[in-house]
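Here the structure is laid out as structure tokens; the discussion comes afterwards.
Just one protein chain is left out here, and the rest sit where they should.
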Amino acid sequence: MPSLSILRKSLLASVFVGAASLSAAAIAQELTVMQSEAPRSMDPGDQSATFTNALLAPVYEGLVLRAPDLSLVPGLATEWEPNADGIEWTFTLRDGVVFHDGTPFDADAVVYNFERHLDTDRGLAASGRLRTFLEGVEKVDDYTVKFTLQGPYPAFLNILTTNAGQIVSPTADAEGNLGAASVGTGPFQMAEYRSGEFVLQEKFADYWGDNSQSVEAIRWTWSSEPSVLSMALQTGDADVINPVPPAFAQVIDANPELELHVSDGSAVFWVALNTEAEALSDVRVRQALNFATDRDGIVNAIMSGYATPANSPLATVSEGYNPDLDPYPLDLDRARELLEEAGYGDGFSMSVVVQEHESRIGEVLQAMWAEIGVELDVRRMESGVWSAAAFGNVEQKAQEGVDSVIASWSSGVNGPDLQFRPLYHSSSFAPGSANLGFYHSEEFDSLLDEAAATVDVDARNAIYGQLQEIVNEDAPHVLLYVSRDLYATREGVENVWMIPGGLVRVDTATKR
Amino acid sequence: MQGYILRKLISLPLILIGVSLLVFISIRMLPGEPARVMAGPEATQEAVDAMTVRLGLHRSIPEQYATFAISALQGDFGESIRSRLPVWDEIAQRLPYTLALAVTSYILAIAVGVPAGMLAAIYRNRPPDYIVMVFAIAGASIANFWMALLAMNYFSVHLGWLPLLGANSWQSYILPSVTLAVLPMAVIARMTRSSMIEVLSQDYIRTARAKGLPVSKVYWSHALRNALIPIVTIVGLNFGGLIGGAVVTETVFNWPGIGRLMVDAVRYRDYPVIQGVTMVAVFGVVVINFAAEMIIAALNPRIRFD
């Protein structure tokens, strides 16, 4: 079996590394990570799923990297400099970096990478993020590139750390096999991909940085069964599980052999209300639903307490987040009053479309909103069917009677624009983007565009503060909660860390 | 008989054509385009459209079917949208695991089901009969995913006797194949019991016993041989059901077989994989049904098929 020979190889490799560097770890160590979802592609630019990003993180790097303290640090670029208006950015590239397939990393590779995203014919899944602000990339010399933006864009550097900005081997991409076999510059390289079983990554010997301290190999597996994730950690079939199903968090926490890690997450869960639907077009009705929602109850029932009730459209870890807002405390009387004013004193009925794993939110809301006479028809759907219904345009939703959608959005720590723009800007109506309820406010749009062009952090955050209040007031969503990121490790596994939003990082992990 | 075989051989391609049409059209009626599902919620419409063109899904359904049929005839089912591997490679990687599981569970089902059924028949309407039958029917009345999860929790997590997941050693076959075997085991036990009872009441068996043939020999060689016919039928006809059971069992046990491949393919709208797996599964079912009929004919020349 091929996996055996790889194991043997990595065993040998580790013996040599151990002897040379006198590292403490002299035996082959393999870290097994189990996540809840299979990888969608081995090409970081052709998917946008958090768990796939976590799996690819040891293999690929961006020009800028995210450090465990969440600050931005040099990656494949050693330094960068914007011009005065923030439109042209010059990056000095790191010398002496090679891709796993031996291709040298240089300005040509960087230009190739961004051009494949700007090429509309390629149709890569992650290109959208770059195309909204990036004008072009050019080579200045072998180790200098210049990015030209369409306008100032505060999230630019953040996006370079994400999958859209990760640099793939141009040779491998041109061969067309990147979707099945990843080739990057990271501390680990892909050794084997069995689409039904695992992805195996082993240490890359020619890595530009120091990767001597971490485990020798990482094996990624997956299961969609929450109890299987928990069992796998208990039996040692997995050293790390991500995420931890909230129902099992306490059991894992109580087990001395296991360690539960909880940190603030960035996924905001909400119900997008179709503002084109009859009753929901009235802002008072939308506010009434917000007043009738017991967020603490939801946090406890759905997340076993591992979430923060949402008081703003931004996640608690987001730049510019305002913790002092409290727009909608549970107030059934106020909710009934608002419905009465809007002419729905006798209540009304509406539908919500929801995916399997979030259907309980729908059930809970169904009971809560029944208190104010709102009859919620929960339509649980298979994920593909759901995405077709959730991303329907105004006419489709009217025809299918889709009044609201339960979903979540996570922009990580990449700046509020990536949360506000796709969800609430009037240019983001479904199906093109994720403004699923067709919310439109000129005031909101112009303020958001102003924020995007504001380079000064404090001034920008002041605008984001205003935007949070506008969204709360107009209530295009019933904001529910911000989930906390839960992952768990077995005793002896160290140096695993989390980028808010569920992206577990194991490339620095050690295992005793 | 020859005419029958010939007719069967003609019907195989007809069934495959019917199935391919059914699967081809029905997956394209599924809401949720592959490009949208694959690209994820962050993708712009432009990216989704470009991806649709890249996957060749912008063409008309007859056009797509023609392309599919021509390459399928040459043994090429295309490339998986998700893994970018040829569908054949995916199936070839997974099929052995599913077959291994199917065979082990059938062996188990027969090895337990047949003697249990015989025991019940010999002790008809006495305690051994009741015990066997209650266990057989009760086992077949539990939802298999639940039984699997409970067994994992107990035998793997609490006792630590058996591997939890995967297909890495012979021990890892135990839990999934037992889970999968319970239903056919019950069916086989019941079939064996009723056909044994019938055979035992036949005149020639009574004669054999009256003639003083050893009882055990009567049971084993005469009675069982005739009782085998319905068992083979059931095994043959239930093969499709076993593949259905594999979908659930493989999902729970992280078994790298075609059942799990199918579930993932439906989730990601991986059209080529859905098509390929369905065709292979149907081919298997039809061939095995046919083989079962041939074995029955060999066991009992008096049986005629129409």
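Should a chain be cited, it is by its letter among A and B, assigned in written order, with residues numbered from 1 in that chain.
Please note the rule applied: a residue touches a chain if its C-beta (ideal position, glycine included) is under 8 Å from a C-beta of that chain, and two chains touch if they have at least 3 such contacts.
Throughout what follows, contacts and distances are computed from a predicted model.
When the listed names "Glutathione ABC transporter permease GsiD", "Carbon-phosphorus lyase", "Phospholipid-binding lipoprotein MlaA" or "Cbb3-type cytochrome c oxidase subunit" are checked against UniProt, the chain not shown comes out as "Glutathione ABC transporter permease GsiD". In the complete assembly, the contact with the undisplayed chain comes from A:V385, out of A:I87, A:V385 or A:L447.
Across A:F248, A:F291 or A:F391, the residue that sits in touch with the chain not pictured is A:F248. Touching the missing chain, out of B:L57, B:I174 or B:V263, is residue B:V263.
Considering the whole complex, the residue from B:V53, B:L150 or B:A298 that touches the absent chain is B:L150.
Looking at chain A, the residues touching the absent chain are 225-227, 230-231, 245, 247-248, 250-251, 294, 297-298, 300-301, 356, 359-360, 362-364, 366-367, 378-382, 384-385. Within the complete assembly, residues 11, 14-15, 18-19, 22-23, 26-27, 29-31, 137-138, 140-146, 149-150, 153, 157, 190, 240-241, 243-244, 247-248, 251, 262-263, 266, 278, 281-282, 285-286, 289, 306 of chain B touch the chain that is not shown.
The rule is simple: only the chains that are shown with their structure count from here on.
Distance between chain A and chain B, defined via averaged C-alpha coordinates, is recorded as 39 Å.
The touching residues of chain A, counted against chain B in their complex, run 38, 40-42, 47-49, 120-129, 131, 177, 179-180, 193-197, 221-225, 227-228, 231-232, 234-235, 237, 382-389, 391, 407, 409, 422, 431-434. Per the touch definition, chain B reaches chain A in the complex via residues 30-33, 35-54, 80, 82-85, 90, 93-94, 97, 149, 152-153, 156-157, 160, 163-166, 251-252, 254, 256-257, 260-261, 264, 266-269.
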